[in-house]
Each structure stands twice: as C-alpha cells, then as structure tokens.
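Supplied in structure tokens, the structure appears directly below.
As you look at this complex, bear in mind that one protein chain is not there, while each of the others sits in place.
So, chain A:
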Amino acid sequence: MPVIFINGEAVETGEHRTVLQAALANGFYVPHFCWHPELSIVGNCRVCVVEQEGRGVNIACNMPVVDGMRVQTDSEPVRAQRKAMLQFILLNHPVDCGICDKAGECTLQDYHYAYNGEPALSQDPKLHSTKFYPLSDRIILDNERCILCSRCVRFTREVSQSNVLGIEYRGDSALVRPAEDRTLDDDPYSDNVIDICPVGALLSRSFLYQARAWYLEPTPSVCPGCARGCTVQLWHRKPEWRVKGLDPRHNTRILRVTPLENPRVNGPWICNKGRDLGGALERPRAEVAMLKGEPVTTTRAIEAARELIRASGRRVALVSSGGSNEELRAFHSALVANFTTFVKPDHLPQDGEVVEDDLLIRADKNPNTRAARSLFGDSPTEISADTELVLVWGEGADFGAFPRGAKIVLLGSWLAPENGYADVFIPLSIQTERRGHYTNFQGVVSAFEPCCWRPDGVIDAETLFPLLAAPPGSTA
C-alpha cells in the first residue's frame, strides 16, 4: 500500500486513491466545493489545492497518490491560492448570508473566514443573475449564489440518472438549467441537490425561510416510506430556541428531513418521499381511546380489549409491517399464543409514486416487513368465517373483508373513520415519539430515536402488548 507524507506525517493509503481522499480519511482537512465522494471528479472549483514537493501547487481531488510523495495542505502558497480562489468565487456571489437559507451550513462562508476574510478586491458592482428560478415544484435556484461547482448537474447524471440538469451559456454567464424544458419534478431524488449544494443556490421551497440552521438540531431516525429504511435526520427546533409566541406546533414540527449517511443502506441520499416525512407526520393524530366510537380512558379501552380477547373463540391478528423490531417482539412474546397472526402491509404504492427503481426506492412501502415476516411468517392473510375477533395493528386493513359479527380491536395512531367503527380503539405512539429499530429488506438494522413527546392518552405498542396479554382485571 502506498505511503505518502501529508504535512510531514506518514499516511498509508489505498491504491488508486487521490491525495484529497487520503487527506480526508486521515484527519487532514482540505477545503473543497466541487468534489463529492459519490460524484465524478471535475476539479473546477480549484480550492482543494495542496503543495506537492517539487511539483508546486495543484488540486488534490485529481492528484493520484504516488508512494513516497510529500504534500503540504496548508503551506503559504496553498493559502495564497485558496484565498485568490475565494476572491474569484465571491466576486459575483452576493454576500446575503443574513437572508440565505444556507447560512450556518455554507462552506463558502466557512472558507471565507478561514482563508480570506478580507473585503472584496473589486470595487465594481457585482453581476446580477436570475433570482429564484423555479427548477421544480420543490426546488428553486438562485443563480446569483451558484458557484457552478456542477455537483447538482453531476448528481442528476450520475446518481439519479434523470439527466434533468445541465449548464447553459459560458464563462461567468453560465447558468445551471433544466435540459430541454424538463423539470426536476421528473427526478424522485431531486432534493438531494439541495444538500450537496455547497452554497445557498438550491433552495427547498418547503424549508425556505422556515428557520435558521442554528435554531435546529437533528435526531437520527429511519425513513418508514419503504423497505429500504434509509437512515435520516429529523431536524426540529432546539428546546432553547422554542418561542412562546409561535404556534406550539411550529415549535415542535419536523422542519426538514435530510439523509443520515449510511453506506450499508442509502449512502448519502434519500428520495423525495423521505424528505416529506415531516409533513406526513403532521397528519391529525388519534389521541383518545374509544369503545364503539365513544371516548374512554386508555385504561378502560385496554380492559375492554382484554375481555374481548379472553371471551372470543377464533382470534386473528393482523400485525403492522411498520412496527419496530422491539414492538414486533413484544407482540410475539405476549400475544402470539392468543392469535392466528398474519403480517399485513400498512401502505401500498400510491398513484403517481415511483414503485421501485435501481437506486433506493423499493416496491414494499413498509419499513419492517422483513422483521415482521421473520417472526410471524409470510402466509397470505386468511380470515375464516368463524373468526370472532380481529386485532388490527396499524393501517391498511379492509374492515369490509372481516367476517360479519367479528369483534374488532384496532391499534392505531391516526384519526380515521375506522377508529370509531372498531369495538375497541387504542391510540399508539408514532415513530418520532419512541425509540426502536427497523430491519430493512436486506437485513440491515437501523435505529431511530424520539424527538417529540407522546400526547397524553397515547401508549407505546411495546408497552401495550404485555398489558393486553394480562388477564382481565389485572394491573400488570
């Protein structure tokens, strides 16, 4: 394996690596804009320069490692060139950090302070370009902020392969534009370009002006949108930045969802459906237990469910393929003896949704089918006519297919007409209110953490199942 010397320190690297990769992998930070580990090398920002002994200053992203080579990542010529490149980049880039959504997460802002930090050399007015060009229903482009690193263009060519974006015109008139009147709506992964844009040129319409980056904190989670189970970060307001004057929902909303890089599952990407997870979690919640549509306490509803389980003859349970590994195990250990159990999909592909592709999106729109089937088998659901009780956990069950007269216990999280139709309805917590794990279709287990408080009256499924298994009247 080649050994190179970075700032005098010997570093062992793999074959066919670049100096930039070797440096980053060994804790030597080399600033960069256009380079991205998942995209091809174009070397156009010219910021990732290093000084190679005997060969001068050159870009590290396209510099192959050669055994014994010596590079300096922060020498005087390197700093001078970085400073000059930042002066070039900032020549026409508006310094509108005060209203830019990327402020606080912008590498141009960081590098300017690290390597330049001086007033502009040019006293001439900056060039103006298109502000807020609509790339899609989800994304707008501010060409004045664009530094033409071409990460977004390469993403649509190399990763999502929608080939939507290109660059038109030349020189400092060059603009990122959709190719031949297409829009980024054609790309189910389009929002990743917002993340990989190193400046605030590509903006999410849903997140625009919603919050400053430093008001927010991320919670690691798993996208429940399909069997891929992409790891994500749910961004919400930090407790210390909650404002009393705001609508309480605004203080606790999931303001954006971004990928949590995971090489085994989704790399650094997620699809647009995953980005919309925050909105999906804002559906009206079911917070009150019910007996035949009449509100009762959760304790009373649990007691009623126990009685039904005890009193019924043939019992069938439809378990959720969206339950966590822990919840599924809790059901298995507590209730599997009481029920003939089938795994049901909570969600099926919706109209217009990408059913499956070669990148991330899976046809199974439930996050934990594999774990559920490993516990409960994969037999197709059969509810015989003599079934007296059906326990439904989660969504997606067709009550019309149940035998006439069978009692129904429904465990769900969202307001739905079926809640009032069930004999017993018990509200469950949702993913953002509890801790757990999903097993994706490949068998990779990913964890999610809570970021919101459970409403009163709502119970975790993991807590509920042992209670349902206890004899009526017990306090267990």
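Keep this in mind: contacts are C-beta pairs under 8 Å (C-beta built on N, C-alpha and C of every residue); 3 or more make two chains touch, one makes a residue touch a chain; residues count from 1.
FYI, contacts and distances are computed from a predicted model.
One chain of this complex is left out of the view, and of "Aspartate carbamoyltransferase", "Acetolactate synthase small subunit", "NitT/TauT family transport system ATP-binding protein" or "NADH-quinone oxidoreductase subunit F", the protein name its UniProt record gives is "NADH-quinone oxidoreductase subunit F". Within the full complex, the residue among A:97, A:114, A:167 or A:334 touching the omitted chain is A:167. For the options A:13, A:52, A:92 or A:432, the residue in contact with the chain missing from this view is A:92. The residue from A:127, A:243, A:311 or A:348 that touches the chain not shown here is A:127. The hidden chain makes contact, of the residues A:41, A:280 or A:470, with A:41.
Of the candidate positions A:7, A:26, A:62 or A:161, contact with the unshown chain belongs to A:62. Interface residues of chain A with the unshown chain, by the touch rule above, are 41-47, 49, 56-57, 59, 62, 64, 81, 84-85, 87-89, 91-92, 121-124, 127, 147-148, 150, 166-167, 169-174.
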